[in-house]
Structure formats: structure tokens, C-alpha cells
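One protein chain omitted, others in place.
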Amino acid sequence: MPLKMGVATVTMNRPPVNSLNTEHLETLHRTFIRLENEKCRGMILTSSSPTVFSAGLDIREMYKPELEKARKFWRTLQDMWLKLYSSPYPTVAAINGHAPAGGCLLSLSCEYRVIVPKVRMGLNETQLGIVAPQWFQDCMRNAIGEREAEKALIAGRMFSSEEALKVGLVDEIAQNKEECIQKAEAFLASQANLPMLARKTVKLGFRHQTLSRLLTGREADTKIFIDYIFQPKVQKGLEMYLQSLSKKAA
Amino acid sequence: MPLKMGVATVTMNRPPVNSLNTEHLETLHRTFIRLENEKCRGMILTSSSPTVFSAGLDIREMYKPELEKARKFWRTLQDMWLKLYSSPYPTVAAINGHAPAGGCLLSLSCEYRVIVPKVRMGLNETQLGIVAPQWFQDCMRNAIGEREAEKALIAGRMFSSEEALKVGLVDEIAQNKEECIQKAEAFLASQANLPMLARKTVKLGFRHQTLSRLLTGREADTKIFIDYIFQPKVQKGLEMYLQSLSKKAA
Partner (left out) sequence: MPLKMGVATVTMNRPPVNSLNTEHLETLHRTFIRLENEKCRGMILTSSSPTVFSAGLDIREMYKPELEKARKFWRTLQDMWLKLYSSPYPTVAAINGHAPAGGCLLSLSCEYRVIVPKVRMGLNETQLGIVAPQWFQDCMRNAIGEREAEKALIAGRMFSSEEALKVGLVDEIAQNKEECIQKAEAFLASQANLPMLARKTVKLGFRHQTLSRLLTGREADTKIFIDYIFQPKVQKGLEMYLQSLSKKAA
């Protein structure tokens, strides 16, 4: 995370697919706090993987769960998101690979999104038989509007890069990974001369309702997650999924 | 209404223009309940008329009204809509003819809309000197957004098929009636393999606020309708309109 002229690049680097476990979420959370304290002037969120931005939540955190560990996992996810979504500095996602589910949420929490060609992104929870948390859905609605969000979330739709641009899920398509970072830097440069206090106040004004909705319903949101993963049927599904992954890896 | 692989086609057949009287609304309401009970996997709403999807509410239910009959008419309309808008199964409107006012509402209450060329649809109540009920307006706003809905509803605008597509009031234009049904079936096919419980939960989450708004204000909504139609001025207008219709028919 080199800081160049006050701009930080946060490169997720948890091979193979930047899945978000408690530890990785804590690292992100701490990083966002540090950037805030260091009066960061802008942040690019990207991935070290050649193919994946982030595959989303690490389902190993949900398999054979212990109550306290599972609760900590979910609360860390909430903490990380609350910091990122309300960050006082400008944020941009350089989506240099696939971004399903929690990976899509990370990008939606930034202020601007640039994507490389031929990747897919979206809140695909419905396809997995899961209901995306309300705040995931709110982020999507804020980005693409009520109608497109309803269609996308009902179907758990994964968007191609071109589809994402058309619907407003991303702001730009780059030709490749290098240009993706360049365009992200250009966005930050366009924000650099704005009075930061006014800028931050307007941003928080827009995001206040969505942030409040999680903050006031945080325990209920955690309970929904816990109740869900402790269902035997869900555990059976996770087991089969993990077995299929290890076969692929073998 | 043949059920093919769990998919139902509901073809409105009340000549000449599928105007919605109490009886027809009851039939639709009962049909939607039955589909829900029979674990329907998808529903296409269309019309047997070669030119009209539905002309909307039957104004004969409003002319020389009796209080209890008029109340029953309006409550049946509300009941039908509450079932359709919250249906647990996927719904698509094959708009194979004109769809003004209540006809437009029927299509807006489905999840997806395909239209044939050269027809017109919209909430045109303002043109008739009427204010569209709040829930009609909410459905329009959810489909095309705040700004376009304000413009359309203030003017009671009827959209051509092409205009409806451009503004997002429909999702696709078909070449003809046959292709209209095919595209509707294709939408249902695209939804068929989705986990139905998650799908339904997401749909209800999106529609909850609009449903609640009518449910909590249902009696007030009925009163607005009753007070309106019992105005002598309104009755005079309906009388002239019905006379002009019978002259045309003669």
C-alpha cells in the first residue's frame, strides 16, 4: 500500500481468490482506519490476482461454525463496510477480475468503479439460494436504481463488464489491468483539488440513510446470518460445495 | 389457463376490451390465489383481444353507484393487486394490445413486460381529470424512476411501444403477438432454475414498502374513490362518456 502524494492503493492479496475471512476483513478494516487517521487523499481498491477481484465471503467461516467465531466474522464484515462506505477520502474500485457477492459489495462501497473487459460482477446470492443482506441490496439500489436493482437481485444476476457499464453498475471500462489503474488514478486526480471538508460532508449526507439502516439494525442483521448458517440444510450444502472445490483443486 | 411445466398463461377474455368490473377482478384474484396454492412456477398475463390488453377499470361500476357495490368493486381491485404484486411466483405481462390506466397497472404489477409494436400504454388518469391512486403511481415510479414518473403522471402520458422501451416502462418489444408470448416464456425460463424461496424473499423485500403503503392506508384509499364517484359533476361526466360509447357502438 504505497502512499503517493497522499493516494493509497490497497491491493487485496489473499490467494487464490481474495475470499474474505475474518482475518482478511480485519486487515481491510484496520487499513481503512489507518488511511483515515493519516489524512489519506484517495484510495484505490484492487486485487493482486490476475483473474479475480474478490470471490466474496469465505464460506469456510460458515462451515461447522462456532457461535462466537461466526458472530465475530459477521461483525467484522459490518465494521469493515461501515468504514469503507463512509470513508472521508475519495475511493475507487479498480475491478481487475471477477467480483461476485461480497466482492461486488466491496466495489459498490467505493465512490467510483472501473472494470477490465471480460469479467463478471454482481450480487448473485439468489442463485446460491441465499438472500443478500439488506445493506448489500441497498448499495446496489443506490448504484443502479430501484428497477434495475430489483431485476438483478431477484435473479442474482452476474453482469458482464459491458452490461455493468450500460446499467451504471460501473462507471468506466478499461482495456486492461494497467489502464484500469490509470483510470482509477484519473478519478482520484479529478477529486484532488476539491475542498475536502465540503466533499466529505456531501458524501456522508448521501450515504447516511444506508449507513443508519445497518447501524440501527445491526444485531438483527447478525442474527439473520447466524440463524441461517446454523441450519443443517445449509451446512449440508456448504459441505457439498467445499468437497467439489477440493476435487477441482486435486 | 393451461399449466405447462408449472407455467400458467392467464388470458384475460372479457370482450370487447377486458375492462375490469368486479366480477372480472374477482376472477383474476381467485386465479392468482389458485396459482399460489398450486405452487405455480411462473405466470404470463395476456389478453385474448387482438388490439387491447386491458382498457382498465370498467366505468359502469362507477356510474349511478350504490355505496356497498362501489366499495366492493374497489376492495376487489385492491385485493387482486395485492396478490399479483406480491406473488411468490415469477410474473410477466405479454402486452399484446393497448394498456391504459388500470390495464397499465396490471402490467406494472408483473415483474417483466414485453409489448407488441404500435400500441400505447400508460397511466393516463390525469387526461381524464382523475388523480391516479397512490399505489398506481408507486408502481410507475418503481418502474421508471422519480423524474420520468413525475413527467408521465403529471401529463397522463400514453407511451408508444418504442417510448415505453426507451424509458424502461417495458423490458422488450416483440415483433408480433406470437413473439410476445415467446419472449414472455423466455423470461420465465430464465427464472426457472433459481432457488424459489430466496427469489421470492428478495422480491417481497423490494415490494414491501409499496404493498405496506396500500395496506396501511387501504380504507383511506377506498374513501377517496367513493367520495370521488359520488360527486354529481363526476356522474355527469360518466353519463356523457357512456352515451358517446353507445353511439359509437350503434
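So that you can tell them apart, the chains are marked A and B in the order they are listed, and the count of residues begins at 1 in each.
By our rule, a residue touches a chain if its C-beta (ideal position, glycine included) is under 8 Å from a C-beta of that chain, and two chains touch if they have at least 3 such contacts.
All values derive from a computational prediction rather than experimental measurement.
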item: Hidden partner chain, touching residue among B:E125, B:D171 or B:E185; value: B:E125
item: Omitted-chain contact residue, chosen from A:P50, A:P195 or A:P232; value: A:P195
item: For chain A, residues in touch with the removed chain; value: 111-112, 141-145, 168, 190-191, 194-195, 197-199, 201-203, 205-206
item: Hidden partner interface residues of chain B, rising order; value: 125-132, 134, 137, 145-147, 149-151, 153-156
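Methods note: only the chains that are shown with their structure count from here on.
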item: Interchain centroid distance [CA atoms averaged], chain A/chain B, Å; value: 38
